[in-house]
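Note sheet for the following structure.
Removed: one protein chain of the complex. Kept in place: all other protein chains.
Chain IDs A, B, C, D and E follow the sequence of writing; residue 1 opens each chain.
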């Protein structure tokens, strides 16, 4: 399929955070879905290819965000802070910035957002419990708290204005699991793309919360309530078996980083450095 | 296996609605299960083959129904109205007729009924919600309401007289999905036969409600509560991928036919024509 | 308050089944709620008082029902069969008749129905289990099955046309409990009136299912899901303590009439007489 | 009881938002609980009485907040924005300010916070549904979204640092209900004080979410999961019966302000004025 | 009412553990319920009054227990160990002894047992969580584990032989609360008697688990699933308000005895002395 024919499903998709790890991946993979992919980041990112528009944008700039969303059919929001950082940066990017984004979505008449939430909104559940989309939130860091804000904000825009959002509680999306915990939380790149595709193309999504995770043997998350998305992962951390074999060396009983689903995130936090 | 040996599992099975789409299919496929298949319809149907008895019968005729069930081991009830129609026809076939059937089942000492209910008993659930057999009923048309009656009536006959019923909430059972919605609701013919087989042969079924649906990627229905039937679909609408590809053309926000699981049924209704 | 001032909350309420036990009671008690109470029954009933209109009507007559609902603000539907009877009568009154009623409600643009359902829709739950409005239906007689139909039909008219219904699963509404079972199921007359008042005046009811029962010590039914109606019973079967004292004479283990919430209804049934 | 004896239960309590409606009330009523009540607001408030310390403080000033919490045993946080306002003010007060507060609580070694959340975190549930503390959040305005943030942030500080919080989802706490909706959401002043007392004195609270509402006849909120607080309201909107009598004038079907628990809040919003 | 008339509800009730605290109380209070109260204990107890039979019996003696139950209508089993003790004593009394009891109940054709279980079967739930009869067991001591055995054993005898049992998870039944925790767990003596009466006289109980607790303000236990017993406590620890006032002296964060519902029981245990 050629990138510039007028017959692609969407006219223009916006991808924020296009300079990040997942953004870079998606930028490449979503091209068949729209005539134009508008890609954006707060940083410099590679120049536009055919079928692309590159817009540098700071999400905390309300006017700039409104302009960024002009002419857009749907938003894939992978921008903002995605790890634990200084509170001011988190507030500007993930709270003020997200509000700017949804205000612009509303004003521009856009109907759907794919929102990169995070499994860290439930990271303080123990690793011995399986949780689903309705489980009360237990964020494991300030970054996770900001994603709770995002899920609540998007729910509000759905209930109030009918703007649909799929919240993707992404686990760990890399080429391969990088540590033993990621054998559980791994989301293969192909599966991420498929999940975004399901979230974007399903006729009705309302406000859906789904965990982004491959078909790994150990499961902490039950995606039964999002079965209407039709996401069926094709990969598994099993493909990487042997990298982090289970051993008899159980973690010490007071190792809280190993006790909770959030893993090392529960011990993160520049906010407590001063 | 020969059709007329005395060693088939059942002596005589009754199949009602044998002239309908699913009835015609089942008539052919269930032959190995019984020495005699008694097939019935309100209309003329093809004449009896070896191992068959053909009985024309109007379910609203109580005496005829009693006679129809004489000597029968189990009933596969696919008769009655299966789409939205005039209320009088629905009442006669699906309410009066069904009551006649169960009364006859009771009088003839028959122990099990496989009842073709319909997913339209929950068709007014939105397409963004997954429902199970315990979810409160939300029928999407008068036909669906009549199937709610059938599920309640069969529950009564189980609680009161121990007559077992499996209610099959059939999705869309055709050769292949005929529209995009059926990519979700598709029940392949082979899977239908297997589901009926499970419902008929499982030693104990009590009063079981199960959704009849293949292993399609998008799932609106959770069959966990009927796992004791051992039904494992072998087919999927995936085999028909490409027929109704998802597009960026989301349905209009006020398209209620696209909003609810029942699809076009929610807008049906000759009952309001006058 | 005078009966014919124009300042009553409603202009015209329709009460069906006005010649029955509860109908006769309500006819007297609801006068302050409307300028005109239109009362109807299939039988002859006492002539109209000031502020009343009397209309004799057979619910199975579609045209008559349409006319009956002309000019009505809301319907209190206490008509139809209220005990186990011949199936034909149940079908005509509670199924065909109820469908006629809702069709007329829809055509006349009426927004709310108070529907006398029955606790016999769950009468086959054992007396050792507490059930709520979401529990799967387990009717204890054919009459109970017809009320299941009514709950499903009214749900459909709500989902499809926005017509609100409150389904009252009435226990036993008499002057006083008449047997030991009614110490549990008793709904004092005053409490019935209050429940109907709540169902009628609450600004939004959607499709609500509620049990009609006083504040009796033994409770089989949990009304928590209908707390938005604001119904708070003021009476209790305790006021009639001593009438049916508990004794050490437990019922025989094979007394199914004492085992299920429906009590003697579970053993009823003219349908099996022939 | 004298205000300055050393035998009061706490040495020093901090009350933020002391200049607001509820703050002014609490300032007076909580005196018996601590030797010193430190009261704070962003605005000028009445000067300190015996047993009081007055500190003017802008919660968005991190250093000032740290100082404000010095020597405090527990915090009653009623500060911040409590109605829909410009997003910048909400972010500064309810997000940045709340983070400053919890950071200071952690640094000062304070063990418990009573946090004035709001029923507007679930204001988009319909008025026909009863919700409890575990129901997924459905905020009805940006202010409500900021309270969702607060509940998530406080949960994090509990899971991470063991700091206990009771989130009070306060309904409408005034002298008396001011409109018909408040007959449902009313929290009498005495009941508010009792609820705060329970939240403060219960030996263990962990992270508890509770609705602040009196014993009103209509109930939208189920407080069963917070029964360990021992809060038993003594008042009811029934005491104000007759002020807003129910009438037959149901709200129009498209009146969304009457459809959702949040009432007029769901239609608020200066954020969309520009 | 005279003790020896033939008109009492039961002919003969057996009360085990009649020499214990609750046994002594019940011995006096249940006299009106039976012509003869047979009272038993492993220890010497006061001699028989009119209408009483005294039988000394060690429950671990199978033959003696069989004889003890001869001619009995129903058993109130308050015998066995009721605090943490040496494991051997617990096994003999609460496991071997209880099995002997049920075997004798079965052989003697007795239909109902009131079994004094204990709230310590769920004592390891935190004091910030409300639990009901279906919550998975979390015993707080070996004594509590033995009561879990008792609940399972009695369930087995119900499922297998139809022998009904009401398991009473008694809190703290004394004249008055003896410490702050008992303000939550208090079961007034009158309420205990009423609970036993309900358990004994209700026509059908099946296998019911209920918490024995008065109407205290703080509630850890939800008895909704046992509402069919009709137990309505008339007393409350509120009557003893002021004895153990709540203070600002929260227990230390590492005080596990204050953290769990079982209180000091969670720290008990002679089994670890050696």
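Criterion: contacts are C-beta pairs under 8 Å (C-beta built on N, C-alpha and C of every residue); 3 or more make two chains touch, one makes a residue touch a chain.
Note that the structure is a prediction, hence the values are computed from the model and not measured.
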item: Shown chains touched by the chain that is not drawn here; value: A, B, E
item: Residue touching the undisplayed chain, where the options are A:53, A:86 or A:222; value: A:222
item: Identified contact with the non-displayed chain, of A:67, A:108, A:127 or A:225; value: A:127
item: Touching the absent chain when the full complex is considered, from E:80, E:139 or E:177; value: E:139
item: Of E:48, E:96 or E:180, the residue in touch with the unshown chain; value: E:96
item: Option from A:109, A:162 or A:251 whose C-beta touches the chain left out; value: A:251
item: On chain B, residues whose C-beta touches the chain left out of the figure; value: 8-11, 33-34, 73-74, 111-112, 162, 200-206, 208, 224-232
item: Absent chain, residues of chain A that touch it; value: 126-130, 180, 184, 216-220, 222, 246-251, 253, 258-259
item: For chain E, residues in touch with the removed chain; value: 87, 91, 95-96, 99, 103, 106, 121, 124, 133-134, 136-142, 144-145, 148-149, 151-153, 155-156, 159-160, 260, 266, 271-272
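Just so we're on the same page, only the chains that are shown with their structure count from here on.
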item: Touching both chain A and chain C (chains); value: B, D
item: Interchain contact steps from chain A to chain E (minimum; 1 if touching); value: 2
item: Copies chain A and chain D touch via same or different residues, half shared test; value: same
item: Centroid comparison with chain C (C-alpha atoms), farthest chain; value: A
item: Chain A-chain B separation of Cα centroids, rounded to whole Å; value: 41
item: Where chain B touches two or more other chains, by residue; value: none
item: Chain-level touch network, classified as line, ring, star, complete or other; value: other
item: Pairs of chains, among all present, that meet the touch criterion; value: A-B, A-D, B-C, C-D, C-E, D-E
